[in-house]
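One chain of protein is taken out of this complex; the other chains stay put.
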Amino acid sequence: MSQKLSITQRINFPHSFKLTAPRQQMLFGYLILLPTLVIIFVFRFYPMLQAFYISMTDYDLIKSPEFVGLSNFIDLLKDPLFLNSAQVSLTYVFFSVVPTWIISMGLALLFNRHIWFKNLFRSAVFMPVIMPSVVMALVWTFMYHQQGVVNIILGWLQISPIPWLRSSSTALWAVILIGIWRASPYFMVIFLAGLQAIPSDFLDAAQIDGANSWQSFLYVKLPLLKPTTLLVIIMSIITAMKVFAVPLIMTNGGPANSTRVLPLFIYQTAFEFFDMGRASAMSIFLFAAVMIITVFQIRLFSAGEDE
Amino acid sequence: MKKGASNLLSVRIIKKILVYAALVLAAFVCLLPYYWMISSAFKTEVNIFRLPIQWFPDPINWMSFVKGWQAQNFPRYFFNSFFVSIAITIGTLLFASLAGYSLAKFRYPGRNIIFIIILSTMMLPLEVTMVPLFLLIKNFGWQNSYMGLIVPFLVEGFGVFLMRQFILGIPRDLIEASRMDGASEMRIFFQIIMPLCKPALAALAVFTFREAWDMYIWPLIIVSKDDLRTVPLGISLFMGNYGTAWDQLMAIATVGTLPMIILFFLLQRAFIQGITMTGIKG
Partner (left out) sequence: MKGSNLLAVLLLIAVLVTACAPKTAVVPTEPAVVEQPTVVEKPAATEVPVEASWTFPTENVTLEIWWHEYGPFTAYMEEMIPKYMELHPNITVNVTKVSSADLNQKLSAAIATGTGPDILDQDASYYVQYYEKGVLEPLNLDVWGAKSYGDVIENYLPGGADAGIFDGKIYSLPYQGNSMSLWISNKLFVAAGLDPVKDAPKTWEDMINICPKLKIVDGNVTKQKAFDFPYHSARWQLQQFQPLTEQFGGELLSADGKTVALNSPAAVSALTLWKRVTDACGDPQTTMNTGSNPNQDFIDGRLAMWITGPWATPQITASEFVGDQFTVVGLPQVDPTNPRTMVYGWEWAVNADRPEINKQVAWDFIKFVLASPEEWLAKAGFVQPVKGLLETETAKTFPFLSVHLKDVETATWYIRSGKVNEISLAVGAAIEAVVYDNVNPQTALDAAQAEAENALK
């Protein structure tokens, strides 16, 4: 048994402070959190607080911000363009996130089995994650052309060509498809990591007890995947709420504002309309929506957490 | 009995076929745009826009890579991207794991609040935090420097979140057992926790590297020196106001995906690693 002192034991505490084991651990916990805390607080949280402040000002990026209270928020609630963007974003989030969960979970389960050429398939499926967002937007723009790849493939399936980017009823679906395409492999990898971490003892035990693969999934894997699932749900919603490059480059919010998701509108308001106050206010709405969903999910999933 | 056995066999065969069909479909859908990017890199510019579309480049244009590479100072840009991305990845792997471990396995006042705050920093789009952050960086004197590109992103909410969730799944008993054996906290972290986290660390490495490599808006606004440009900024220079050198753009973009692909291949084994945790009390 080593007599070496731990980091926390080496700190000289005032004599009255009893360094019990739990306290020692607590201190260690704080200590290893510190670097992360410092970086995130200084470079993320502090600018975030400033953005909160700016949302209550009139700020055009050039003159100093002028406090205006809640008028940005009130104006936004009456602004049809903002309400349109909020709706577009919500539509996008719902219809991209739900299929993404299903597909990424399904793919992870598939890849958890014994498969020939597993590496090959897995690498192929991972490709969407690797493409730079700007290039991805450009390539898909060409693929969505009237006579482009997507319509050609639809033609093989005897489906007539869809106007995709050239109609306000189909453009958002075009963007959603890209979102699903991009996010599914990403979250598949996370689910895979989670699945890999399930001790094979549990799975063997289940098999010995006569469970088939569906039961094994439902009663062994799914519960043990809870932390991973929480992560995927929250991250997929956050990333879907922030999607920006594709609507900007592919459609610039069009046609007729049908793909003007909130982050794009925020960007335009900040840097094209020079109204940073309003843009920040919009972000606060976005933030609030995501925060509520997140806290709700955490509560939901905390019901069985290992602590 | 025989009938039952053969039914079982045909069900299994059908299942297998479905599995492989699904995989092939998934691979096809995932690869198609990537294939489009690569084939465009090898096409002459005229053929990139040809209708009906040309599936296979003909004639094959090798010059797009050469000309594209020479069009801007790409050797420097690739160095910058590597330097920044690797630094951020190492930082994230280290700090996010430490923080995730702390949030998952230690109890202290304010723990939950801190976790929520860290999560919340992911929820505001960069567009609105960008200007305050830029001012901060400027006050540190870090604009136009590697520090400015790296430090604000040295660790992010996502990494902490990922590691926390993952480490939550590690049984407490394992840690307690090591403590009873007299192992120091740091030792427990490096010798017990980290090895068990290999798949998560691999995933985190890949994602962090990708995000760092792909960063665009932040380098755009804080870099005004050509020799600090990163690869995405270099590629954007192909897109002029009046015309774009598409073949060169696609060529360099393809080259730009190679580091990610290599990283992914290198980390494949970590993804595969299964874990057996024998010796745990019931």
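Observations, loosely collected:
We just call them A and B in the order they show up, numbering each chain from 1.
In the analysis below, a residue touches a chain if its C-beta (ideal position, glycine included) is under 8 Å from a C-beta of that chain, and two chains touch if they have at least 3 such contacts.
All of these numbers come straight from a predicted model, not from anything done at the bench.
Considering the whole complex, the hidden chain is in touch with A, B. From the set A:V38, A:L154, A:L222 or A:A256, the residue in touch with the chain omitted from the display is A:A256, counting the whole complex. The omitted chain makes contact with just one of the residues B:P33, B:G91, B:G169 or B:P199: B:G91.
Annotation: of B:I14, B:V46, B:I60 or B:L258, B:V46 touches the absent chain (contact as defined above).
Think of the hidden chain as still there; on chain A it touches residues 7, 35, 60-63, 79-81, 138, 141-142, 145-147, 160-161, 163, 166-169, 249, 252-257, 267-268, 270-274, 276.
Residues 46, 49-51, 67, 70-73, 76, 83, 87, 90-91, 94, 130-131, 134-135, 138, 143, 145-147, 150-151, 154, 184, 186-187, 189-191, 217, 220-221, 224-228, 236-237, 239-244, 246 of chain B touch the missing chain (whole complex, contact as defined above).
Criterion: only the chains that are shown with their structure count from here on.
Chain A and chain B have centres, each the mean of its CA atoms, that are 13 Å apart. Put simply, chain B touches chain A in their complex at residues 19-20, 22-23, 26-27, 29-34, 36-37, 40, 48, 51-53, 95-96, 98-99, 101-103, 105-108, 111, 114, 116-125, 127-133, 136, 151-158, 160-162, 165-166, 168-169, 171-172, 181-182, 184-186, 189, 196, 199-200, 202-203, 206-207, 210, 213-214, 216, 232, 235-236, 249-250, 253, 256-257, 260-261, 264-265, 268, 271-278.
Across the complex, chain B is touched by residues 1-2, 4, 6-8, 22, 25-26, 28-30, 32-33, 35-37, 39-40, 42-48, 50-51, 54, 61, 106-107, 110, 113, 115, 119, 121-136, 138-140, 142-143, 145, 147-149, 152, 181, 185-186, 189-190, 192-194, 196-197, 199-201, 224, 227-228, 230-231, 234-235, 238, 241-242, 244-245, 263, 266-267, 270-271, 276, 279-280, 283, 286-287, 290-291, 294-295, 298, 305-307 of chain A.
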